[in-house]
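Each chain you see keeps its place in the complex, though not every chain is here.
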Amino acid sequence: MKSFREYLWFETKEREELVNITQQVQKIVEQSGVQEGLCLVNAMHISASVFINDAESGLHQDFKEWLEELAPHEPTSQYLHNRGVEDNAAAHLKRQIMGREVTIAITEGELDFGPWEQIFYGEFDGQRRKRVLVKIIGE
Amino acid sequence: MKSFREYLWFETKEREELVNITQQVQKIVEQSGVQEGLCLVNAMHISASVFINDAESGLHQDFKEWLEELAPHEPTSQYLHNRGVEDNAAAHLKRQIMGREVTIAITEGELDFGPWEQIFYGEFDGQRRKRVLVKIIGE
């Protein structure tokens, strides 16, 4: 069994951003040399997500507005988590809806994807350095 | 290490349907010959889900109504994603709540499940051919 690990680093300009990381993950799969296996991609921070959905800018705006309705950032005082120095409670909630991680099949050395599947890093409390982990196991 | 891949195909009659796929996945696990490993089951389309919950028709109706409240299909014009020919933005949102995939332990050649766990395909934009991927690795 082979295993392979790599990090992706982010420092978004905005507090919230959705970043397409599909090509970066594909390259890591190639580097791993794994032909058949599983590829785990997860946020290493608890106010960010990794998810698979559509690479369509209108939908991304829809996601942001929808998440803001379900878990509004303001007023920050509505959350106990924000009693002290923190103001990012809503980011922790949004991350649960969008998810921490995706597990992707690797078949014949490639991400085994449907026609529209793309991988995104979902940042909900950005403007600082944060990481995504890519871990591959297989043969 | 062994690996095994199979597809499940769907073409639902309704736009939204929840389909029990537990027995189909169990058969694929048997075919794989894997005794100890992991089984990934994921939607290959980005307006559908695979999830594990209860095989109870009342709860399934509750799920549909609840998702419709959280991410209403109508009016379709409320979503930027639906500016052009698309009308399925809400399906992309519902899919995030229900999830893209499940990863299931295989122990002694079987899905290692609690007493009530059943696997479902969640279709939110159906009436056309769509796929689920089952990928198994182990020994």
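Each chain gets a letter, A and B, in the order it is written, and its residues are counted from 1.
Here is the rule we use: a contact is a pair of C-beta atoms (placed from the backbone, for glycine too) under 8 Å apart; a residue touches a chain by one contact, two chains touch by 3 or more.
None of these values were measured; they are calculated from a predicted model.
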Copy number across the full structure, from 2 displayed chains: 3
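Everything that follows uses one rule, which is that only the chains that are shown with their structure count from here on.
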Chain B contact footprint on chain A (complex, rising order): 1, 36-38, 51-54, 56-59, 61-63, 66, 70, 97-99, 102-105, 107, 112-117, 137-139
Touching residues (chain side chain B, partner chain A) in the complex: 1, 3, 5, 38, 40, 42-46, 70-71, 79-83, 89, 92-93, 95-97, 99-101, 103, 131, 133, 135, 137
